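Rather than the whole complex, this shows some of its chains in their spots.
Just so it is clear, A and B label the chains in written order, and each chain counts residues from 1 on its own.
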Amino acid sequence: MKEIRRKGICYGGDYNPEQWPQEVWADDIRLMKMAGVNFVSVAIFSWALLQPSEDEFEFSWLDKIMDMMGEAGIGVDLATPTAAQPAWLSRTYPEILPVSKEGMRYSYGSRQCYCPNSTDWKRAASRIARKVVERYKDHPALVMWHTNNEYTCHVQECYCDNCAAAFRLWLEKRYGSVEGVNRVWGTKFWSQYYYDWMDILPPRKTTAQPNPAHVLDYRRFMNDSVLDLYLMEKKIIEDISPQVEVMTNFMMTWKDLDLFQWAEHVDVVTWNSYPDPDPSYDPSWTAIDHDIMRSLKGGKPFLLMEQAPSQVNWRRVNRAKAPGMMKLYSYQALAHGADGLMFFQWRQSRRGSEKFHSACVTHTGDEHSRVFREVVDLGSDLKMLEDLKDASYPSETAIVLDYENWWALEYENNQSSEVDYLENLRYFYKHFYERHIPVDFVHPLRSDLSRYKMIVVPFLYMLSREAGNRFRDYVKAGGRLVVGCGSGIVDEEEAVFEEGYPGALSGTLGLSVEEFDPLYPGQRVCLSFEGKEGKPDGEGDLWQDRIHTREAETVAWFSEGMMKGAPALTCNKLGKGEAWYMGIRPDKETLARILEGICRDSGIEALMDAPPSLEITCRENEKGRWYFLMNFSEENVCLSLKDKNYINPLTGRPAGAQIGLAPLEGAILLDVQ
Amino acid sequence: MKEIRRKGICYGGDYNPEQWPQEVWADDIRLMKMAGVNFVSVAIFSWALLQPSEDEFEFSWLDKIMDMMGEAGIGVDLATPTAAQPAWLSRTYPEILPVSKEGMRYSYGSRQCYCPNSTDWKRAASRIARKVVERYKDHPALVMWHTNNEYTCHVQECYCDNCAAAFRLWLEKRYGSVEGVNRVWGTKFWSQYYYDWMDILPPRKTTAQPNPAHVLDYRRFMNDSVLDLYLMEKKIIEDISPQVEVMTNFMMTWKDLDLFQWAEHVDVVTWNSYPDPDPSYDPSWTAIDHDIMRSLKGGKPFLLMEQAPSQVNWRRVNRAKAPGMMKLYSYQALAHGADGLMFFQWRQSRRGSEKFHSACVTHTGDEHSRVFREVVDLGSDLKMLEDLKDASYPSETAIVLDYENWWALEYENNQSSEVDYLENLRYFYKHFYERHIPVDFVHPLRSDLSRYKMIVVPFLYMLSREAGNRFRDYVKAGGRLVVGCGSGIVDEEEAVFEEGYPGALSGTLGLSVEEFDPLYPGQRVCLSFEGKEGKPDGEGDLWQDRIHTREAETVAWFSEGMMKGAPALTCNKLGKGEAWYMGIRPDKETLARILEGICRDSGIEALMDAPPSLEITCRENEKGRWYFLMNFSEENVCLSLKDKNYINPLTGRPAGAQIGLAPLEGAILLDVQ
């Protein structure tokens, strides 16, 4: 068991002092203390300064910073500085640079510019990581190891010859032989049959559609290749500094890494959140990200590793966060399970790519800016919220998230480019979000399903027989499984189930699907809950399935179009539970009709009776139940607190009988009963 | 004369048994018999399986399939499997892989990934083609030779050094000398003058507009290069198996091949039709494709070589064909001259790029699917329509289609990117389609023009003096020529006619065009048939010409804009005929006013008096006149059959006095008088 050196709610940010003369450093510490900062991430992009050449290392400035932090009582999240290698390294070993699908080798001069299968890069990265870890493993300021930064943010795939060689080894490990590859990829068609390992290449730019299983396996291989980079650094750290927590910072709901797999290898989940201040941005999109991050390690609190105090610098229009918005998004992170709030970055750069990314200390350079004052204000709130630490999140409902399915489903030549896996997750999530029902995310194989009364399964196009069995067992044991259209089409080899759709879900759902028909954007199809010829009283879009029920009962029928009269919504009672299938994506009202019924039957209840525009969550620990109320809307919201006697933890005083929240205002209520 | 081994109306599809274990093959034959299948295409993508390495060949599985088909009485359209070479071949001879305009060499792993001027590829393709032809030339199941597949579907141009060398030879053959190239391309301008063959390159990506004659000649060269590939295979077949028909399957109205030229080298025209089930798709776009295919060999029936039983897999949203739609499109093919209906493919793949392309036997794997039942139903219709075979199509009207003009007109830097040659063909065609007037397509040089009472010439930007002479002779002999705006600008060298516009058409039309003005999208200009100052009673769009009449008479004048008062529509009486010129593209009503008048004068009549939403065609042979009525609209249509006594050939019974057609319903009426 590792030692958790983080204290209270972590608060601070990325600190890149190498950008500033040393006289600024003392002032930084003065300002950090003013803001209540207790934790900073250091050296994330410092490789070039720490290693001027192949055999030369220079740690004096970092020594000094570590000592200053130690003296100031500020913990350090110290990075292996491998997120961007020095220019001299790229020049010396040009095969480090990644290659695009079209064969273009990228140039350096930005960041994250390396091939994940470059042995030159791995050797150099191991060396600098080892140097850093050895030097600072016993430093009193050290709190956590931060490896690299936002893996795959800029390079999701490399197609170079080194990757080709590594891909062959990966395939050999997975399939044993070239013949195994041929079988899974279906190469007997289109003359793609391989007779020799050397004939197999990455799915580089070719003349027509590539082989989809080839593409999927390359995605899996890239995920694994990058994970190996993390594991390489993690091993160095665990060898040398085994007691300190290790992590790498994830990005939001990011398609390119299987975070359920990755999370098994980090000591704490951390992630970077950059909601768009644009009013068209839906705050539930960040809520879902938080919920996923918390779910990755089965509900364990996470750290918000980066957020912007105000604007970022990489959108088309980089708006400032309006007064209050940063605090509200900070509350939201705590509300969904964060035990720490960090900013990128502490002091705003004067030069370089990120000079217009906001920071705690702005270009005014002093403590008087609006942004800095908001940082100080939040810091003083956090001091009152130390008891929140380690509080859990009580969900009885879960949504399935499967990264490999995401990859397979959004293969460029799939059946409908209107099907967007993330958009679907968000669509189903929003139902619960607006009803104030807590939701977790689960992986079909890696998560404990038995904890949930209901599990929703959006567009699980690909699943294994093992996953099918787990869902069946879940239902038999009393669970409610709600499966969305387009599920159960291919197995984990990306081969259509031999028994037809929905393959490994067929027995559980008690039906078969004969054919499917993706719908055009905006196209809606009516349903009826009254019978085959019933009056339309529901609608759906996106996709329709031709269902043949077996054991399942039909709950609603298509009432127009080519599926007219066929089942649209079915329910199969199995063991102690129920397995529902939606042969179309129900519109908001129809979905509510379906899910409200299932919730009622399952005993799933809202946290509070409140308007949908208010976001409400709850965390609980031995101090009580911490309710978070957040008003992301543009209207004032007023809520009666009725019979409960809440305490406001920021003041320690009772909360009163009702509460009013202005736009961008949040509140925390502690129920100690 | 070759032996025609096809029996009755061909019915079947692409059969790729190598995807399936042998136990499935027997079931395939059972299902084929159930569906009335008499013809299958085999081995189109089988190269990698037939030739495991440079000197190793493996035909046993194909022997078995051929024997099984022979025993089942199902004819085989046997492919030279050259549409996709094996991976080992691409790896051994990397110059086989094509190169983009930007210099990127494509990778393999898909299909049709070869340079048309690769000698390595040609040697290998000849060898496998010869092996196949030698082995199966006397097989009793053999009905037809299918070479390659959909030439230029994925690779329209290659820009590699082998192509550069071949291009120089092509230019030398065409122009004799570098000086000849200089003259035609006008290289004295922009310092492009060439002093040596080696200076001439393909029109690779350059800094500003390329030379348009250079680009046009490269397009011609690429068409010829690919045609040479076909001719190479054809020669092998004719040497070894001279009595069997040879073809390659064309795609729809495909810009990149001059199909009039190609058609001279196939024994039967075959093509692949993939109308979009989207309601916004206009079925006349498929009708025009059929009419073009039939016209390529002067009216000879063709084979529909591929169609989808339901959805395809390469659109943004791949909708299923609704019940009835496949049959109606099948009728449409017969209606326009098909003597065969084939599907891609017989049994739906479980793996690979095309696994979601529909097939006759769907992923349910049995005979109970809706799609399979529709295939069976169509097959039983076809048994009743055997007498339709070889029936001709009685057109008195033709539209000019000239592929080289298409290439020249749509050169990227031409005068208006709003001018879309295919869209224009479709625009003029639609007039006749809605009036139930049969239309052929003619090439200015390769077709017999004298068969037609009227010929419409949309946007013939480029034409040779020889073509001009043929049009003049056509008019003198009594034809009605209706020429659209923008015609007669350049000669076959892509040089502006020295005498000005419309060049080689000027004498026939009796006018000159001083200047032209392309119009903006949506911009319309009014015309008047009443005189220079007449009230506007017509409209047009796209393009306007400043016409000076000589012998021609003005029929309508521009009544606004910069051409106000100038002729907009003219008619020149010449010999026994008339040559019309439209100095703008008339809108639908104005075009109808013009063409209805000319039809009336020429004695061109509709096949039936029926609403425009109904598609009607007629084929005729010694059995009678076969009328096809097709309702692609979303409304029921009812038609009185009046005094005619039609027979329904599907039942052999009289058709009755009126006929009602639901949406997606078609009917066939046989007039035996």
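In the analysis below, contacts are C-beta pairs under 8 Å (C-beta built on N, C-alpha and C of every residue); 3 or more make two chains touch, one makes a residue touch a chain.
All values reported here derive from a predicted model rather than from experimental measurement.
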Here 2 chains sit in place, yet the whole complex recorded in the file consists of a number of copies equal to 3
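The rule is simple: only the chains that are shown with their structure count from here on.
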Whole-angstrom distance, CA centroid of chain A to CA centroid of chain B, is 49
Within their complex, chain A touches chain B through residues 102-103, 184-196, 198-214, 413-418, 493-496, 498, 500-501, 512, 514-521, 546, 561-562
Contacts from chain B onto chain A in the complex sit at residues 16, 18-19, 45-49, 52-53, 81, 83-88, 91, 98, 104-113, 153-155, 278, 310-311, 313-314, 316-320, 322-323, 348-356, 362-365, 369-371
